[in-house]
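One chain of protein is taken out of this complex; the other chains stay put.
Take a look at chain A:
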Amino acid sequence: MMGQRLVSSLLSRCLYASHRILNPLTRQERKLGLATRISQRFSTLTAIEDPVTPPVEVKYTKLLINGQFVDAASGKTFPTLDPRTGEVIAHVAEGDSVDIDCAVKAARKAFDEGPWPKMTAYERSRILFKFADLIDEHNDELAALESWDNGKPFEQSAKEEVPLLSRTIRYYAGWADKIHGLIVPGDGAHHVQVLREPIGVAGQIIPWNFPLVMFAWKVGPALACGNTVVLKPAEQTPLTALYAAALLHEAGLPDGVLNVVSGFGPTAGSALAGHMEVDKIAFTGSTGAGKIIQELAAKSNLKSVTLELGGKSPFIVMDDANVDQAVELAHSALFHNQGQCCCAGSRTFVHERVYDEFVEKAKARALKRVVGDPFKQGVEQGPQIDEEQFSKILEYITSGIDSGATLVAGGGRAGNKGFYIQPTVFSDVKDEMTIAQEEIFGPVQTILKFKNLNEVIQRANASPYGLAAGVFTNNLNNANTLMRALRVGTVWINCYNLLDAAIPFGGYKMSGIGREKGMDSLNSYLQVKAVITPLENHAWL
């Protein structure tokens, strides 16, 4: 992946010669249909023509409860939209608290009566391995459905994300029979065992930006540990979770072990997070919703909570950096997935010695970014997920301009249909500007200047978030100092967005609680039970 990025970075260099520096827009220009005007000025984007028909049909639109696809108790449905056009893909059953109750009841029964937690771990792992094989077999269908519902480039879905789904499932399948408690030394003549038991019914609420990858991070460890699950996918992207869950049942998952209830946060999500029979809730999404979830857990049955929330992750380019490589990496750190990544490198801190060169090249790279129909080959950026996000991002762009940052690329809508936004770059960004403080969740790069290591550490840490950071330097000592000083859950040094199954991921501060992926995630889905019994005439202690 790194190799590809470097190649594309090298290829892009020949285009740098012809870039032009733009003057900031006047206030008056902003008032007059800003978005379209900018769009016309930055016209390097591919034209957004008639959308390609996705090569997949929608098979599953109901709720999956106790192994059966069923309508919502209310009979209600909601439309899931194609972000390329805003048109309806399908009407999906809309779960609310009644359906959540049914799903939790099924999960409770599947946990309390089995067979899932009563099977051997090896048997559980065999089903999960089979599931992974089925995912591989249906790679392109899942990828097409994912891109259709989410708007992300099909190649990204097909070559990175669906393979990451099966890879993560295999990783946790392999853990199932390697979950070990310790035998602990007692202070006296006691034999002490620590059992690591499945926690019970896990509620899981996942976001729309990486529906299948999030499915894997949540469902993989929960099932490997022997839990049962009620999953609520995001209302924007319910389709692939239903498809994947169907494959998991085809692989032999017993009924009731994984239930999928599509629906909205305030109804289905709240019912799940506040449910008295749910033993654990795991959520990935916004910091605001994370607070509500924790509160619901606190007010109901004190279920344990894992939260993976927002970020405003710094990407720090030191003065020894190869600027071309740094630009390419910083670009993908922010623009990947339309900027809709919780770990997006959204504060690009660049050392003053390389700052001007960096800004120029970052601009050129952004202008070259190919925006268009995610089903077209070579497209790097599709539409934002929905109108709400689209408008919010445009507001942030306006706020950036208003606060005096220099708009060097993009700045508006791309095309005239759907939710496409131009790759946007701001330079001269100051720490106190809203665009440097809040999570934009869109293709908006903010470039900040710094002078020295201590200063950048302090500024990078001056954020309520602490999800991730990028460090770009070949200086070993600087890399090591930054690695320890940054108060974040992941530090990528000379790379970014490496999200291997075995690497724990999660946040400091208001980026969340707990870790997903890796061994650490197992802890979120296991209870720890200490068992103590006296020893008589012990041979040793």
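The rule is simple: a residue touches a chain if its C-beta (ideal position, glycine included) is under 8 Å from a C-beta of that chain, and two chains touch if they have at least 3 such contacts; residues count from 1.
Definition applied: contacts and distances are computed from a predicted model.
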Between "Proteasome assembly chaperone 1", "AP complex subunit sigma", "Palmitoyltransferase" or "Aldehyde dehydrogenase 1", which matches the UniProt record of the unshown chain? "Aldehyde dehydrogenase 1"
Listed residues A:Gln68, A:Asn301, A:Gln377 or A:Asn480, member touching the removed chain: A:Asn480
Candidate in contact with the missing chain, chosen from A:Val162, A:Ala501 or A:Leu526: A:Ala501
One chain is left out of this view; which of A:Lys59, A:His91, A:Lys118 or A:Lys178 touches it in the full complex? A:Lys178
What chain A residues would touch the chain not displayed? 122, 125, 129, 167, 170-171, 173-175, 177-178, 180, 191, 453-454, 476-477, 480-481, 483-485, 501-502, 519, 533-540
